[in-house]
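Shown here: the complex without one of its protein chains, the others still in place.
Our next item is subunit A:
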Amino acid sequence: MTAVAESTVHDTSQIPAPEGSLTVTVKIQRFNPEIDDEPHWESYDVPALPTDRVLNLLMNIKNYVDGTLSFRRSCAHGICGSDAMQINGINRLACKVLVKDLLAKKGKQTTITVAPIKGLPTMKDLYVDMEPFFEAYRAVKPYLIAYGNEPTRERIQSAADRERFDDTTKCILCACCTSSCPVYWADGSYFGPAAIVNAHRFIFDSRDEASEERLDILNDAEGVWRCRTTFNCTDACPRGIQVTKAIQEVKRALLFKRV
């Protein structure tokens, strides 16, 4: 990483320290495009309860130490998928990681490093441009497509047919997977696992009639064949989706021309 002028000691005394809290160091990769040429690290010694989430620490730093710290968050409960970041080197939602799981061994000072997710352009601090990610998402037509006349009744589906794509309906588009994929980092034209997960969700939906179209799209040079089965995406997914498995199922559907 780039050399750091970590000279500034941040005054964190304003942060309320509840009973039972301990001090942890939060090391954040900061970048302000109006001032900095490149990102640098800044450390904050903050009080934290073992039951705090990393998001709480970030909010405290923003509210009491430096209001310019930028990151996305909305629901704070692992639903909206906006606060994906690299925490201690792995992609996680800041609102789903507890401090107690990151504590150093007895007596050692705990340091939590927080950096923006990789592979997408960093706009400011932990805030990345998600547009390339959503562009790939839109490219796979992630909506129900049905031809012929509108049905007069609900489109019925058996429980077994629903089960077929259940896993991939859980995606919250947080980009943890895509931004952990080495193929996505290196190349940039790969659709990335999240787009394939969302294509999978409709390809294997018995009510949908555009599987062929989506398979065609994923059969191209930027599609599923770029995946190297490294499982980074499965490890990263905060929803526990078997991402690599979904990708393999799409490969199999292409290979045997069967959905």
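Methods note: a residue touches a chain if its C-beta (ideal position, glycine included) is under 8 Å from a C-beta of that chain, and two chains touch if they have at least 3 such contacts; residues count from 1.
Here, contacts and distances are computed from a predicted model.
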item	value
Undisplayed chain, where the name is taken from the UniProt record, one of "Succinate dehydrogenase", "ABC transporter permease", "NitT/TauT family transport system ATP-binding protein" or "2Fe-2S ferredoxin-type domain-containing protein"	"Succinate dehydrogenase"
Residue in contact with the excluded chain [from A:28, A:112, A:183 or A:236]	A:183
Sole contact to the chain not displayed, among A:48, A:177 or A:254	A:254
Contacting the left-out chain in the complete assembly, out of A:81, A:132, A:193 or A:223	A:223
Interface residues of subunit A (partner: the chain not displayed)	145, 147-149, 183, 186-187, 209-210, 212-213, 216, 219-221, 223, 225-226, 251, 254-255
